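Complex shown without one protein chain; remaining protein chains in place.
What follows is chain A.
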Amino acid sequence: MALLPPEEGWYYKRVAKDEKMWIALALVVCLILFFWMIVWHIYGRQNPSFTTYRTTPQEFNALANAFINKYRTGEMNGIPVVEPPPNSDVFLVAKMWRWEPVLVLKKGQEYRFHISSLDLLHGFSLQPVNMNFMVYPGYDYVLTFKPTSTGEFAIICNEFCGIGHHTMIGKIIVKE
């Protein structure tokens, strides 16, 4: 009786059979879900990485420029196109309101992405695979991607970063 103090002896009343069954079931499901996340770290292939370095916008920009100059193959709509070798470090810069560079990758190969922002928070959203990660200034987020499909992919920004936010779109091309 939600508005009145409970009746005498309420604390010692036995829990009904069906309520007990439900609570037990819910508890088991909760425990399974908890362990499942740990199991996925061992057997699953999609885990948000745990390698992050502290950096500064200046430092990261310098590293990214060196990377772009080293593997640059051309330009697309004013943005450099870069084709890094498999198993190498890849630098992706987020800044108002563009992603740099355009990346050309090979299917089935691993790439160590370093992702950071030069100004505000941005959101790395890879479409149409729909994988989403946060991008911070001052943090070098390391994610090792292995593309499992070919084609052209868009990186759209999905964290508000000012008035031009909706124009912030980048590109990844995955070849056979």
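Here is the rule we go by: a residue touches a chain if its C-beta (ideal position, glycine included) is under 8 Å from a C-beta of that chain, and two chains touch if they have at least 3 such contacts; residues count from 1.
As a convention for this text, contacts and distances are computed from a predicted model.
> Of the options "Pyruvate dehydrogenase E1 component subunit alpha", "Heme/copper-type cytochrome/quinol oxidase subunit 1", "Lactose ABC transporter permease" or "NuoH-like protein", which is the UniProt protein name for the chain that has been left out of view?
Per the UniProt record, that chain is "Heme/copper-type cytochrome/quinol oxidase subunit 1".
> Touching the left-out chain: which of A:Asn69, A:Ser88 or A:Ser149?
Checking each option in A:Asn69, A:Ser88 or A:Ser149, the one touching the absent chain turns out to be A:Ser149.
> On chain A, what residues meet the omitted chain?
So the residues of chain A touching the unseen chain are 1-6, 10-11, 13-19, 21-23, 25-27, 29-31, 33-34, 36-38, 40-41, 44-50, 52, 76-79, 97-98, 119-121, 123, 125-141, 143-149, 154, 156-171.
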